[in-house]
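Quick one: the structure is below, and I'll ask about it shortly.
Note that one protein chain is taken out, while the other chains of the complex remain in position.
A, B, C and D label the chains in the order they appear, each numbered from 1.
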Amino acid sequence: MARKPDLRRFPGFLAVTLLCLFLLYAPLVIVAIYSFNDSPSITLWGGVSLRWYEDVFWGLEADKFKRAAINSLTIAAAAATTATVIATMAATAMLRAGQFRGRSFSFGLISLPLMVPEIVTAVATLIFFSAIGFQTGILSILIAHIVFCIPFAYLPIAARMEGIEDVYEQAAQDLYATKWQAFRLILLPLMTPGIVSGFLLAFIISLDDFIITNFVKGAGVETLPTAIFGAVKQGIKPNIMAISTLLLMVSITFVTLSYFAGRMGQNRKSNPTGET
Amino acid sequence: MAGLGPTGGRAARTYAGRGPLLILPAWVIIGIFLVLPILIMATYSFLTKEFRGGVIWEPTLAAYDQFFFDRGLFGDEQPKIEWTYILIFWRSIWQAGLATLLCLLIGFPTAWFIATRPAHSRTVWLFLITVPYWVNLLIRTISMKFLIRDNGPMNQWLLNAGLIDEPIHIINTNLAVQLGLFYSYLPFMVLPIYAAVERYNFALSEAAADLYASRWVTLTQVIIPVVKPGIIAGCILVFVPSLGAFLAPDLLGGAKNFMIGSLIEEQFKGAAGNWPFGAAAAMILLSMVLIVLIVYARNQDRESA
Amino acid sequence: MAEDQGDIAVDIDHVTKRYGDFTALADVSLAIRSNEFFTLLGPSGCGKTTLLRCIAGFEDITLGAIRLYGDNIVDLPPNKRPVNTVFQQYALFPHMDVTRNVMFGLLRLGQSEAAARKRAGEVLDLVQLTQFADRLPAQLSGGQQQRVALARALAPNPKVLLLDEPLSALDLKLRQAVRLELQQIQQETGITFIFVTHDQEEALTMSDRIAVISDGRLQQIGTARDIYEEPDNKFVADFIGETNLIDVTVAGIDNGQATCTLPGGNHFTCPAAQGAHSGRGHLSVRPERVSLSDPAQGLLTGTVSRLIYLGTDMHVDITLTDGEVVTARVQNSAGTRIPAMGETIGLNFEAGAARLLID
Amino acid sequence: MAEDQGDIAVDIDHVTKRYGDFTALADVSLAIRSNEFFTLLGPSGCGKTTLLRCIAGFEDITLGAIRLYGDNIVDLPPNKRPVNTVFQQYALFPHMDVTRNVMFGLLRLGQSEAAARKRAGEVLDLVQLTQFADRLPAQLSGGQQQRVALARALAPNPKVLLLDEPLSALDLKLRQAVRLELQQIQQETGITFIFVTHDQEEALTMSDRIAVISDGRLQQIGTARDIYEEPDNKFVADFIGETNLIDVTVAGIDNGQATCTLPGGNHFTCPAAQGAHSGRGHLSVRPERVSLSDPAQGLLTGTVSRLIYLGTDMHVDITLTDGEVVTARVQNSAGTRIPAMGETIGLNFEAGAARLLID
Partner (left out) sequence: EGKLSIYHWFEYIPQELLDKFAAEYDVEVTLDTYDSNEALLAALKAGKLGQYDVAVPGDYMVEILGNEGMLDTFTDDEMPNKGNILPQWADVSFDPGRKSSIPYQWGSTSFSVNRDVYSGNIQTTDIIFNPPEELKGKINVLDTAGETLTFASLHLGIPQCSTDREQLKALNDLVQNAKANWASFGSDVAKDVLVSGDAAAGMIWNGFGMKAREEGANIEYAYPDQGYIVWMDNVVLLKDAPNRDNALKFMNFLLEPENAAAVTNYARYTAGVAGVEPFLDEALKTAPELNPPAGGNPQFVQACPEEVQKVYDTIWTNLKK
């Protein structure tokens, strides 16, 4: 029998996808391999060892990296949480409050952090902080991160909210729920997958940021990227390879977890319109 | 990309009334901590430079003058058009454009391929594409540098395998910068295209085949025009950050040729220490980006009308 | 309104609703009686949903008043109106099981968990869904979902139940079954039903009274029989079922009876709709009330130009001498003589079948 | 197939289509004649679209053959089959205007831009869309879009045109208008139409022949009249229009005539479907072929338990003594006596009205 004439298949697209994955992973995989190199030289292979992982956890700079990691995680958690709350509120206004004056303008404002080149944001924020005499430190990093996390949190949340018809909230109100009850009991649970992915995106963007952080951070305050940058600009060292491999593994765990969480959410959310 | 344009059609009105107030926190935060700084930056671009960094509060167009007019090495010649910065901008645009094209050439088939997997495996593919992105940009860039250097693993393996006699020289070339930009921003291309393709109505492909179109005719005449909004969104999301990028040119391109990002950075961190000029360059870059975006938004409005 | 206020459940009083420049409802006045099964009928986009949403409180009205048992409710938010809605797409909460969906309104009204659960059980019994109580909406068929939506809206015992095309998603056979159920529930509970549809047959079979709407304007209110047999205007006659609209010249109208000249020159007297006038006009005659006869005995004569088989019936198209086409619907049973194509034939209207319309 | 091959446009030869374990089409054989208006009719999910997609080439078949004018086409890709489709959701190219949409197939066949434009103009004329030639699909109403889809599929002059529920999105009045147009176009162009619908009335009014499908199996093929009046089995009788299925005991079948005992004990002789057998069985009688009489003269007797007004007709439900309900459809015209609720009444079947079915 004839093969199914699958109009979705294009010859070569699989190959490009594999090439794409290869390009994405090759550097990281090689770094991961070399992180187990026993030799301090990055060019010579000296056998397998875990010494650089030891170095990461118990070495001289372990403390600095630990502090940087704690800072990074604290800032990312706080910035992502705040940005997610702000983005959820904003999405509710943008998508659930009808037409209002300044709606298009608001959309521009929310996407602005995404559109302004990072270096511009970094410099402008630094000048601003020094102009108003704002003491840079953890707080200044946090504020800057909240700003650029907002659009990243907003996009998936808004996309999700857009996909939920407003009839559910209307049905709730029709059944005597106040606006707040309609939000809390209906909209919020239905939006959970969007909120989770918005939060994750913001969290990871914050965790990843170097340029802006480097400009607005206070003295002695390091985040993981700035600490790594300080150590790594002069050339990649085996302990940095170990750190990056650890980061990769943490990310994979994190994303895998959220993937399964998302799947569970999907199962529960079922099919909002009841269509099949 | 979902949510990238103001949502079309009728806005849901569940929280009309005082609902719009919910936008206020976003306004306040972005207004104070991004719009105000950018306004200050705009102001600085019209002030006088202080020797060794900083500004003097005397209005002047010197920064813009410096940007657009060449008065010779000693600043006393007849003004000519200054090509230095235009060249830097042009190079940035060109590099960013090329990176965008590279991302598109690889990103479109990838996005298409993923979007046409069965629903349950799509997530896994997307996840595969995005995981490297969760690893620090810096590490990614440096890993790339490590991989492609003349004595790096890639060349060593190719040499050992006898595939090449001479190391392939990539590091410190434009190609390396391309690779770096591509590597930094690929997901920004894949995700919006994926979103568009995922909503693409495959009945259109069937209709085209039914009307005697081959696969490639279908691709160019039907599919690409229909998913164009996703392609454009992806291009913008790769192009804009690439324009301002400085890690890739610095680490992979050998910092030999300024791109806009490094030019601006140099004004604030480097020897030159010319803040008004850095601010002016930033404002010019920002205006360019905004113009592109406005044109794009206009177009979208027209298309959805 | 001229009617007895005590009897009126919902009083739509000169309601106008505009969206920007666009007028979705133009000065609509309607009084819906308590315990009535009232239907809003009209083509797509005529404003049916808009009117329902105004009653439920999801839209503000531009002008006019809406009274519920005498109280103006236009300023009440939806959650303060003792009115429940069965939404067109059901709008079941996808993250709650059937029982939780039904309990939702009861809990918001302050009932205890136990009381709400008990009441939900009763209502689910009524719609015969007891065995599905623990399922999520996605695990139900379309028809079952529709019944959950109904149960959810019925549970709080609203004074008025609004139903927005609740049957449109169902296929023919299922639709017929659900219709019967709805009518029974309405009779059992005594709740006033306001039902929206664009399906004429649905409206005719289910309703105590029907309001026909077109372009945001009320066209006619009446029982199914009134509207079908005594349409006021061309729109109603044409929209409800099929009709022949025959060009006539009206000599005069006397005491509700019009004297007209038919194509071919025969004279004819028939009832006129209120507001009809002399001059050129249209006579509406339903195809099933056109009878066939010998050419000589016909009020009109023509030749058979098309025969369509409809199962229960035949449609016979007769082209008159002036080119107008009149359709007769002939029941497809043993005794009926089916004419042949091209045959010349006479047409008569049964008594009271023809009616002069407002143009 | 026993029929004359030269006359056969599409020959579906023992086609089976499985999706994994699920059998969407089970051993379907059909021969569609050249120039025929052929309809596939069946409930949702029965496999109609699947069959159409197999013909168009979007699905491969698991077993069997599909022949187009004698050539097996199962190995041809869709763009090589001289068959065009009007898709259920139109599938108009949203970025092309109406003319471009219609020209698409012509250009692919290698016609020059000018020739394609000319032909597009002609076809748009045919579907009366000339004035909309420059619009984008989004700027058209549903009915207009449907006609563009039709024009686009007609333009390359395919040998066979496949139409997948092309009317389902239209409202009643619009649907009726488009139906007429389709029939006219089919007659003018002489193209073989294969039409899919789940709407019985649509199938009956439009088709030369109808294939009734259920659960991927062919139930019956025949003209509208065959299928309506001589259904082979319970499914067909029940699915096409309304019918009364009356439990009977069959004493024997002789020469296609069955002798049965009715509820209440009367004996009755009627035609039997091929394959019907003695023992318990079902008699199918259409409501409009049930006539009412005095209780004494009735083949069956019962009391009137419900009256439903349908505009053209009345439905009268009569509950028999054994509790079975039989429905009679009485035309709502002057001469007819409408019984009252609760009245005891006799029922008779018109000659040839009853038929013993395969269970």
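Here, a residue touches a chain if its C-beta (ideal position, glycine included) is under 8 Å from a C-beta of that chain, and two chains touch if they have at least 3 such contacts.
Keep in mind that what you see is a predicted model, and the values were worked out from it rather than measured.
K.L.:
So which shown chains sit in contact with the chain we cannot see?
P.N.:
Touched by the chain not displayed, across the whole complex: A, B.
K.L.:
Kindly state which of the options B:Arg122, B:Lys228 or B:Lys269 is in contact with the chain not pictured.
P.N.:
B:Lys269
K.L.:
With the missing chain put back, one of A:Pro11, A:Gly47 or A:Gly220 would touch it. Which one?
P.N.:
A:Gly220
K.L.:
Touching the hidden chain in the full complex, which residues of subunit A are there? Just list them.
P.N.:
41-44, 60-61, 64, 126-127, 129-130, 135-136, 218-222, 230, 233-236
K.L.:
Hey, which subunit B residues sit against the chain that's not shown?
P.N.:
Against the missing chain, subunit B presents residues 51-54, 73-75, 84-85, 87-88, 149-152, 171-172, 254-258, 262-263, 266, 268-274.
In the analysis below, only the chains that are shown with their structure count from here on.
K.L.:
Pick the pair with more C-beta contacts: A-B or A-C?
P.N.:
Top pair by contacting C-beta pairs is A-B.
K.L.:
Can you compute the centre-to-centre distance for subunit A and subunit D, using the mean CA position of each chain? Integer Å is fine.
P.N.:
So the centre of subunit A lies 55 Å away from the centre of subunit D.
K.L.:
What residues in subunit A touch two or more of the other chains?
P.N.:
5, 7, 165, 170, 173
K.L.:
Do you know which subunit C residues sit against two or more other chains?
P.N.:
As it turns out, subunit C has residues touching two or more other chains at 58.
K.L.:
What part of subunit D is in contact with subunit B in the complex they form?
P.N.:
On the subunit D side, the touching residues are 56-58, 77-80, 83-85, 87, 89, 91-95, 104-105, 108-109, 152-153, 156.
K.L.:
Touching residues of subunit C toward subunit D in the complex: what are they?
P.N.:
Going through subunit C, the ones touching subunit D are 43-44, 171-173, 198-201, 204-205, 224-225, 228, 238-241, 286-289, 291, 308-313, 329, 331-335, 350-353.
K.L.:
Over in the complex, which subunit B residues touch subunit D? Could you list them?
P.N.:
Going by the criterion above, the answer is residues 201, 203-204, 206-214, 217, 221-222, 225-226, 228.
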